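See structure below.
Removed from the display is one protein chain of the complex; every other protein chain stays in position.
Every chain is named by a letter (A and B) in the order it is written, and numbering of its residues begins at 1.
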Amino acid sequence: MIDFEKKLAAKTAFPRSATNPFSTRYTRPGSLAFRFAAKSSLEQLLTRLNQQGGWGQIVGPHGSGKSTLLATLCRSLNDHWRLVRFSLVSQQRRLPANWQSILHDRDADLVVVDGMEQLSIWSRKRLIQHCRRQGVGLLVTTHQKLRLPVLYQVQPSLKVTQEVVRELLVGQDDKCPSETELFRLYKRLGPNIRELLFALYDWYET
Amino acid sequence: MVRWIKPWSKKRGDRRTGSRLLGRLGEALFFAALLVVGFAALLFLLAMYQLGRWPADVPPLGIGLGILVLVAFVLVGGIGVIYCVVRVGTSAERRAALAKSAANIDLIRDATATPQDFPNVPRDTDLTNSPGVTLAYRLPIVRSPAWRLFATALFCIVWNAIAVTFAIVSIGNHLRGSPDWLLSMVAIPFAITGIWAIHYFVRLWMMTTGIGPTSIEISNHPLYPGQKYEIQLSQFGRQSIRSLEISMVCLEEATYRQGTDVRTESRRVFQQRVLHLSGVAARRGVPLEDRCYVEIPRQVMHSFQSENNSIQWMLEVCGEAGRWPAFCRQFPVVVYPDCSGEMQA
Partner (left out) sequence: MMEPLISLNIRGHRRDFEPGDVLAAEYQVDAIGDDQIQAIESSVLWYTEGKGDEDMAIHHFERRLPSDTEDGDMRVLHRFETTLPNTPLSYSGVIVKICWCIRVRVFFKGGQDIFFDQYFQLGSVASGRVYAS
């Protein structure tokens, strides 16, 4: 037998390895509940959004949880608004060509855009003007502040990060990063929880 | 309404795809046009300046901005042409190029269909359409060094043509006793970049011709676990080989997209040395050749490809030659699952 096969024979055949709790299926927006900072809650945000006529921006750096917050919000917004949601991928500078028809056909009263800063200035202006003319609300996520009322500024703290990790590792007390390890990761990666969770994926695999 | 025949595109629902090659050709032509326009306009400006027909009422800032814009045209056009040319040289196996380019990702592309019998196993048509000289198949390389050399040469020629023109005019003005300091300031960075480009090109040329291309032939394809295959290595070039190693490698690759975050991560999960050579002297006009066998271990995972994830197998040739830095060349292969009773020896 070649070396590899000897190695294989020494281990259990067909190891049924446990799923990694930091896989993207458990960490991507919509999979995790958003954790609000102290003095904030989902109800407060919904009230504020209503008061602002459905207009607002969720601001925060890369990987801080903007899309996660949006996913949490949208679940409640669906009950009270007819919303249409656009999620922009990297380098997507325009909305779909037929976005106005989509809004019209669905009789939307709230437009949600995840990744507003990716749109070109011209596309942004067109969207904002259209929503103002039609009396439709506009809720967006963005890295830098735009000329929209701020709904929430996402800035995950170490405490929030610890809570997220604890939630993902529920039932796995024997495999948990120490407070020091977590603090070190948080210090290195800052508010980018996404990168931190990717780093924890690798940690878990070893 | 007139229906125009579009022989180079396919309908995909409400969208149309085009031929990938024509698309890339279009891109290359666009960048080439930018390059030509920028280059021609710069030469025209220089000619006007030399002939003393420079408009007197144009402020120096305006001239400077104009030159800056034209230089940007040349840069963008030149880099774009090089990028397009380099991409044409890559093999069809590089699915990851889509995610890595971070351009508008068109997921509906002219992908080759996987056989019904083995869903999500890449087809090996592109790997078996080149017969070998000694063994059954000659494997294509992931990225051909020749394309890179051609692209670098093109950039070098164009850039240095501009740099030389600037230099001649600037030096001429200085010798005549009427120095143009603005032109001299523009000429200096051009000259420095031009010299660097020449140095890079010469180094790449010497590496490519000195180290030479690598050829891998294999006795059969696709590969099956538990089977042995013969490999023929041919390493061309004038340089003596300090060390040369062939390894069978398995790579996992995963792409994640969320908002502006597009990341592709690779992890090497298997590596087995197949051949190791060291201290081989070069013989003029005679490539270094050697044969060896590679056995695919049993119970290994087969090649796999889906939209965002893949498991890739390849033969990797890494070596050190002469005084040049180490090089690594990869030759993708396809490993099928172990189908007992249907395996091919």
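The criterion applied here is as follows: a contact is a pair of C-beta atoms (placed from the backbone, for glycine too) under 8 Å apart; a residue touches a chain by one contact, two chains touch by 3 or more.
Everything numeric in this text was worked out from a predicted model, so none of it was measured.
Trainee: Return the single residue from B:Lys228, B:Arg268 or B:Arg291 that touches the missing chain.
Mentor: Considering all chains, including the one not shown, the answer is B:Arg268.
Trainee: Touch as defined at the start, partner being the missing chain; which of B:Gly26, B:Gly62, B:Pro119 or B:Pro189 qualifies?
Mentor: Of the candidates B:Gly26, B:Gly62, B:Pro119 or B:Pro189, B:Pro119 is in touch with the missing chain.
Trainee: If I consider the whole complex, including the chain that's not displayed, which of B:Tyr49, B:Tyr256 or B:Phe327 touches that chain?
Mentor: Counting the whole complex, the residue in contact with the absent chain is B:Tyr256.
Trainee: One chain isn't shown here. Among B:Thr125, B:Ser278 or B:Gln299, which residue touches it?
Mentor: The missing chain is touched by B:Gln299.
Trainee: Considering the whole complex rather than only what is displayed, give the residues of chain A touching the chain that is not shown.
Mentor: 4, 7-8, 11, 13-17, 19-20, 23-25, 198, 201, 205
Trainee: Since one chain isn't shown, list which residues of chain B touch it in the complete complex.
Mentor: Touch set of chain B with respect to the missing chain: 117-121, 250, 252-257, 265, 267-270, 299-302, 304, 306-311, 337, 339.
Rule of thumb we're sticking to: only the chains that are shown with their structure count from here on.
Trainee: Using the average of all C-alpha atoms in each chain as its centre, how far is it in Å between chain A and chain B?
Mentor: Spacing between the chain centres: roughly 35 Å.
Trainee: Taking the complex as given, what residues does chain A use to touch chain B?
Mentor: 2-5, 8, 24, 28-29, 62-63, 66-67, 87-92, 114-115, 117-118, 141, 143, 194
Trainee: Provide the residue numbers of chain B that touch chain A in the complex, in ascending order.
Mentor: It comes out as residues 102-105, 256-262, 270, 272, 295, 297-299.
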